[in-house]
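With one protein chain removed, the remaining protein chains of the complex are shown where they sit.
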Amino acid sequence: MLSLHHYLILSGILFSIGAMGVLIRRNAIVIFMCVELMLNAVNLTFIAFSRYLGNIDGQIFVFFVMTVAAAEAAVGLALMIAFYKNRESIDVEDINLMKL
Amino acid sequence: MFDNVWLIPLFPLIGFLINGFLGKKIKNEAIIGGIGTLAIFGSFLVSCGILIEMISRGPENRVFEKVLFPWIHAGNFKADMAFLLDPLSVVMIMVVTGVGSLIHLYSIGYMHGEEGFYRFFAYLNLFCMSMLLLVLGNNMLVMFIGWEGVGLCSYLLIGYYFHKKSAGDAAKKAFVMNRVGDFGFLVGLFTLYWWLGDNANVWTINFMEIKKAAHLLPYGGVVTVATLCFFVGATGKSAQIPLFTWLPDAMEGPTPVSALIHAATMVTAGVYMIGRMSFVFIKSPDTMMVIAVVGAATAIFAATIGTAQNDIKRVLAYSTVSQLGFMFLAMGTGAFAAGIFHLMTHAFFKACLFLGSGSVIHAMHYALHHAHSHDDAQDMRNMGGLRKSMPITFITFLVSTIAISGIPGFSGFFSKDEILWQAFSNPYHGGLNIVLWGIGAVAACFTAFYMFRLVFMTFYGESRINPKAKSHLHESPLVITIPLMVLGFLAAVGGYIGLPKLVGDLFGGIPNYFEQWLEPVFEQAQEYGHHYAQSGGHHNVALEWGLMGASVVIALVGITIAFTMYVKNTELPGKFTSTFPALHRAVYNKWYIDELYDFLFVNPCKAFGNFLWKGFDVLVVDGIVNGVAAVVKGWSSAFRYTETGYVHNYAFVMAAGTVAILGYYIFR
Amino acid sequence: MELALPQLNFMTIMPEIVLSVVAMALLLVNVLVKSEEKAYLGYLSLAGLVGALFTVPWGEKISGFGEMVIQDNFSSFFTVIFILCAVMTILISDGYFKKEGCNHGELYPLILFATVGMMFMAKATDLMTVFLGLEVLSVALYVLAGFNRDNIKSNEAGLKYFLLGCFSTGFLLYGMALIYGATGTTKIVRIAAMASGNGAVANNMMFLVGMLLMATGFSFKIAAAPFHMWTPDVYEGAPTPITAFMSAGPKAAGFAAFLRVFIIALPTLTVQWSDLLWILAVLTMTTGNIIALSQDNIKRMLAYSSIAHAGYALVGFTAHNASGVSGILFYLLSYTFMNIGAFAIIVIIGKKGEANNNVQDYAGLGVKRPVLALCLSIFLFSLAGIPPTAGFIGKFYLFAGAVQEGYIWLAIIGVLNSAASVYYYLRVMVFMYMKNPEEDFSWVKLTPAVMLCILIAVAGVLIPGIIPNSVLNLAAISLPLP
Partner (left out) sequence: MDYILSLITFIPLAGVLLLLVMPRNNAMLRGVALGVSLVTFIVSIGLICEFKTIADYQFVENIPWIKAGSFQMNYHVGIDGISLWLVILTTFIMPIAILSTWTAVEEKVKEYMICLLLLQVGMLGAFISLDLFLFYIFWELMLIPMYFIIGIWGGKNRVYAAVKFFIYTMVGSLLMLVAIMYVYFKAGAGDFDITRFYSIGLDPATQTWLFLAFALAFAIKVPMFPLHTWLPDAHTEAPTAGSVILAAVLLKMGTYGFVRFAIPLFPDATARFTPLIATLSVIGIVYASLVAMMQEDVKKLVAYSSVAHLGFVMIGVFALNQQGIAGGMLQMINHGISTGALFLIVGFIYERRHTRLITDFGGLSKQMPIFATIFMIVTFSSIGLPGTNGFVGEFLVLLGGFESKLRVWTIIASSGVILSAVYMLWMFQRVMFGELSNPKNQLLKDLNVREIVIMVPLIVMIFVMGIYPKPFIDRMIPSIDKLIIQAKKTQVAQLVVPASVIDNAAAVVASPSAEHAVPAAGTASPDMPDGHSILPAGHPAGESK
C-alpha cells in the first residue's frame, strides 16, 4: 500500500531532479522543462495532500498551477524566440551580455 | 586726583588711536610726534599730580582702587577693569611716563624721515598704555593684559623694520619667549586662584584681596608651585635665565625702543610683578632662593657675554640682562625696596645709555651714509674718538656709565650697593648669601669693565671711522640731546632719594626716603619673612662699610682693566683673544645658548611637527580613514564578480541559499 | 453535505475589475489605433487607473470570494502604491518607446494586467490567490522586461527574469504545498488558527520547511540576497520605464504578500522567521550597497540600490512591530516616488538604444539642465535617506521599529549601510554638478507627461518628507491584521 510518504518522497525527488536540471542544463528550453518538472512535483504533492486530507483545495490549486504553467510556457517560448532571433542561440552560456 | 587715574592710560590710548588711524593722512612729523609725546606727557602730568597727592596723604591712606567697569565675571570668578594706586604703582607710573615722555621726545629727532613715522609713534603710545595697565592693574588679569600688551608692542616695535628678516625673526622670538613666560604666569594665576578658592573660599585675583588673605597661604608647598610659575613669567618678560636670549636680538628695533622697552620699562615688569606680589613670593623660601640664584647667575652670565660684543647696542642689551639679574637678586633676597630702587635708577641710566648710543648710531649712520660707506654704524670697531665731535652725548654717556659702574655719588652706586649689602645680610638663604654677594660683586666688576670698554672704544682712542665719513660727524640736534641731558642728570642724582642709612646717618640722619615710601607695600612681606628667617642677619656697621668699600674697589678694578686694555695698551685684547681662543669664541658667541636652544627645542619641535603631519596625520590618521574607504571599495570590486551574468550561476546561488537556510533550520 | 455558496462580494475587487476591463478593451482598441497614435492608449489606461483609484475604499474590511481576497486598509494602501506606480510608468513610457522606435500598443494592457496581479497579491488571504496574483504579475513582467524585442539586452533581461522567476516560483509553490499539507488549508487565517491551536502542526518540520521555502520565493520577488542575483541584469536590460515599474511595484507587491502571509498566517513561527529575516536583511543591505559602490551604469547602480532598499525594508519586517511595518508601508510608497522619479530622469537623459546611461554621461547636467539635475538630486538624497525627504522619514521608522524591538545591531548595520550608500548617490551628483559638461543635452525632451511624472515624484518625496503626518497615519491604520 502506498502511503502519503511515498508520494511526498517521490515528489521531493522529482522536485530535486528539476532543480538540479535547472542548475546543470545549458539549453534554455531544457531548463524551462526542468522548471515544469519542479512545478509538476509540487502538483503531485498537492494532490497527495489533498487525497490524504480529504480536502479539495489542493486539487484546485493544481488546476491553477497547470494553467499558469501553460501561460508561462507561452510567454517563455516567445521570449526565447525573440532572443534566438537576435543571438541565434538559446544556450544560457550565451545569455551573458550583462554582468558584474 | 586719585579718581582721575584712568586718564593715565587713556592719554596714550588716544594718542595711539589718532596716530594709528590718521597718522598716515597727517604726514607732518612734527604733529605726529607732538601728539605722541603730548599724550604720554599728559599722563606724566597726571602721574605727578597723583604723586603729590599721595605724598600729602598719610602712609596708611595711600591705597586706592578705581573700578572702571566689570570685565570678566563668570560664577565666582571676577575680574574688573580696575586700577590700583599705591606707593609701588606710583613709582612705576612715574618712571614709565617720565622716561617715556623723554624717549618720545627723543624719537621725534631720531626717527626723523623714517618710513612709517606715524606707525612708530602709534606703537610707542600703545606700548605706554599697555605698560601703564600693567603697573596700574588692581588684579592679576588686568596686569596680564598689560603684560601681554607690552609683549605685543615689543613684537611690533622690534619688527618695525619688518622688511629685514632678522627683525622679523627677533620679533617673533621675543613674542614666543614671552609667551612661554606668560604660560607660567597663567598657570601661577590658576594655581593661586584655585588654591585660595578651594581651601580658603577666597575666590579672587585681586591683589589687595589676596594680600588680605595671604595669611591663609602656607609656607612653601602650593605657594612654591604658584610662585615658581609666576617667576617663569617673570623670566620671560625680564629676560632672565633661561628665557633671556630674545632681549639681545630685540636690538633689531629702533634705538628708542630699546631704551624704553628693553631697558627702562617693559623688561622690569617681572621685577615689578614680584614686588607687587611680594607677600605671596616670600611665603615660599624655595622660590625666593630660586629667584636669587637665577638673578645672580643671570647677572654674571650676561655680564661675561657683554665683555666680548662689538655691537654697541648688544653690549647694552647684555648689560640690561645683567642689571635685571641684580634686581632679581634683590627680590630673591627679600630686598624688595632695593630691587625697585635699582629698577628706577637703572631706568634712568640705561635709558640714557641707550639713547646715547642711539645718538652715536644716528650720527654714524648719517656720516657713513653721506660717505657712501657700508660700514656697520653700530659696530664699535668702526668708531673711536667720538668725544670730540659729540660732546653732549659723550658727557651724558659717561655720567651714566659711571652710574652703572657703581661709582659712589652716582645713582647706580646707591641702588647696587643696597642690593649687594642686602644679598649679603638678609637672613633668608643662610650660607648662600655670601656666594650671592660674591657673584654679584664679580658681576659688578664685569659691568664696570664692559661699560668702560664701551666708552673707551666709542669715545676714546683713535678714530677708526671711515675717513671719508669723518667730516660728516656732528652732534645730534637738541631734540635728541635734551632727553640725554635730563636722563644724564637723573642718572647722576637720582640715587639720593634712597641714601643708605649708613650714609644718611653721616649727613645728619637723612632717612632712606625711597625705602620709607615703599615700606607699607612690603611691610607684610617682611613680616612673613621673619617667620623663617634663620638668624638676625648681619647688621654690623663696620661690615657694611667694608663691603661698600669693597664694591667700590671692585668697580675701580673693572674700570682700570678696561682702561689698560682699550686705552693704554690696545694690543692686549688681541693677545688675550689669541691666548684663550676657545674662551673668546664661546663668550663672543654668547656661550652658544641660541644654538643650544635650537638644538634642544626649536629643531626637535619642527621635526616632530613635520613627522606628525606627514608621518602621522597623513599616513596614519587619514590613512585609516581612506583605508576604510579603500577596503569597502575593494570589497565592492571583488563582490561584483559574484554577478557572473550566467543564469545557472544565479540559480545555483538561489538553490544554495535555500539549502543553506533549510539546513540551518533543520539541523540547528 | 450541504453546498454553501460563498459570499462573492464583487466590491472587494472593484479596482481589479475596472483595470481588467480597461486592459482588455485596450487590447481590442490597439488593433484599431495607428502606430504613431499609440499614446492615446496610454491616456485611456491612465483614465482607467485614475478610475480604479476612485474605487479604492478605505476603512472597510470586507472578505470576498470565500475568503480568497480581503479588502482592508492594508490592501488599499498597496493598491494606491500600485496605481501610482503604473500611472508614473505610463507617463514616462510613451516618450521612451517612441525614442526606441518600438511599437508599443500592448505595453499599456500589460502594465495594467501586471497592476491587477499586484493588487491581488496585496489582497490575497489565500495562498492560491497569492500564487495567482504573483503569476499574473510575473507573466506580464516577463513580457515587459523583454518588451524591446529588437534590443538584445532587453531579450536577455526577459529571458533571465523568466527562467529564474519560474525557478523561484517552484520553491514558493513547494512551500505552499507543504504548508497546505501541514495545516490542511490554504486560507491564511485558518493556517494561523490551525497552527496556534495545535502543537503538532506548529512543531511540524513540514510547516517550518514550508515557511522557509515560501520565504525563499518571496525573497526572490523582493530581491533579497541571496535571491537577488537576477535584479541587476534584469533592471539593466529591461526598457528603462519598465525597470522603474519593476523596481517599485512588484517589490511592493512582494512585500505585501510576504507581510500578510507571514504576519497573519505564521505568527507561531515568528521567532524563526524574524531570525531568518535578520540575516536576510543584513545580507541584502550589505550586498546591495557594497556592489553598488563600483557601478558605472546608473540603471545597474539603482538596481543594486533597490536591493539595498529591500534590505532596509526587511529591517522593519524583522521588527514587525507597528513602527516597523508602517515604516515598510511608508517606505514602499516613498520608494515608488523617488525611484520612479529617478528613472523618469534617466529615461529622458538616455539616448536611443539605451545609450547614455553611465554616470559619466551625466557630467555637467547641473549646468545644462539645472532643474532636471535638481530633481534627480532630490530623488537621490531621498534614496540616501537624508532629510527633509520621505526617504529619511521612512528609514527612521524602519530603524526605529528595529530599535524598539531591541534589534540595535541590526539598526546600526542598517545606518552604516546607508552611510556607505551615500557614496554612490553622491557620485552621480559629483558628475552632475562638479564636472564640466561634455555634451549639451540637446536631445533631452521634457514632454508634459514626463514633467507631470517628475512633478508627482518630487511632491511625493518632499511633502511626506516635511509633513509626513497624513501618510504615516494612513500607514499606521493600514497594518496587516487578521
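By letter and in written order, the chains are A, B and C; residue numbering begins at 1 in each of them.
FYI, contacts are C-beta pairs under 8 Å (C-beta built on N, C-alpha and C of every residue); 3 or more make two chains touch, one makes a residue touch a chain.
The structure displayed is predicted, hence computed values, not measured ones.
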- Answer for the absent chain's shown contacts is B, C
- Query: Which one touches the absent chain: B:89, B:139, B:154 or B:191?
  - Reply: B:191
- Sole residue of B:51, B:180 or B:557 that reaches the chain not shown, by the stated touch rule: B:180
- Query: Thinking of the whole complex, not just what is shown, which of B:8, B:202 or B:234 touches the missing chain?
  - Reply: B:202
- Message: Under the stated touch rule, tell me which residues of chain C contact the chain that is not displayed.
- Response: 322-323, 326, 366-367, 370, 381, 386-388, 392-393, 396-397, 399-400, 403-404, 408, 411-412, 415-416, 418-420, 422-423, 426-427, 429-430, 433-434, 467-469, 472-473, 475-476
- Had the left-out chain been drawn, it would touch chain B at residues 2, 24, 60-78, 81, 141, 144-145, 147-149, 152, 155, 159, 162-165, 167-169, 171-172, 175-176, 179-180, 182-183, 186-187, 190-191, 193-194, 197-204, 208-209, 211-213, 215-218, 520, 524, 605-606, 608-610, 612-613, 617, 621-622, 625, 629
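The working rule: only the chains that are shown with their structure count from here on.
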- Query: Which chain is most remote from chain A in terms of Cα centres?
  - Reply: B
- Item | Between chain B and chain A, distance of the C-alpha-averaged centres to the nearest whole Å | 97
- So, in whole Å, the Cα centroid of chain B is separated from that of chain C by 79
- For chain C, residues that touch 2 or more chains besides their own: 159-160, 163, 167, 232-233
- Query: Which residues of chain A are in contact with two or more other chains?
  - Reply: 19, 22, 28, 31, 92, 95, 97-99
- Note on the structure: In the complex, chain C touches chain A at residues 127-128, 131-132, 135, 138-139, 142-143, 146, 149-150, 152-153, 155-160, 162-163, 166-167, 169-170, 173-174, 176-178, 180-181, 184-186, 232-233, 236-237, 300
- Item | chain C partner contacts - residues on chain A that touch it in the complex | 8, 15, 18-19, 22, 28, 31-32, 35, 38-39, 41-42, 45-46, 48-49, 52-53, 55, 57-58, 60-61, 64-65, 68, 71-72, 75-76, 78-80, 82-83, 85-87, 92, 95, 97-99
- Query: In the complex of these two chains, what residues of chain B are touching chain A?
  - Reply: 640-641, 643-648, 651-652, 655
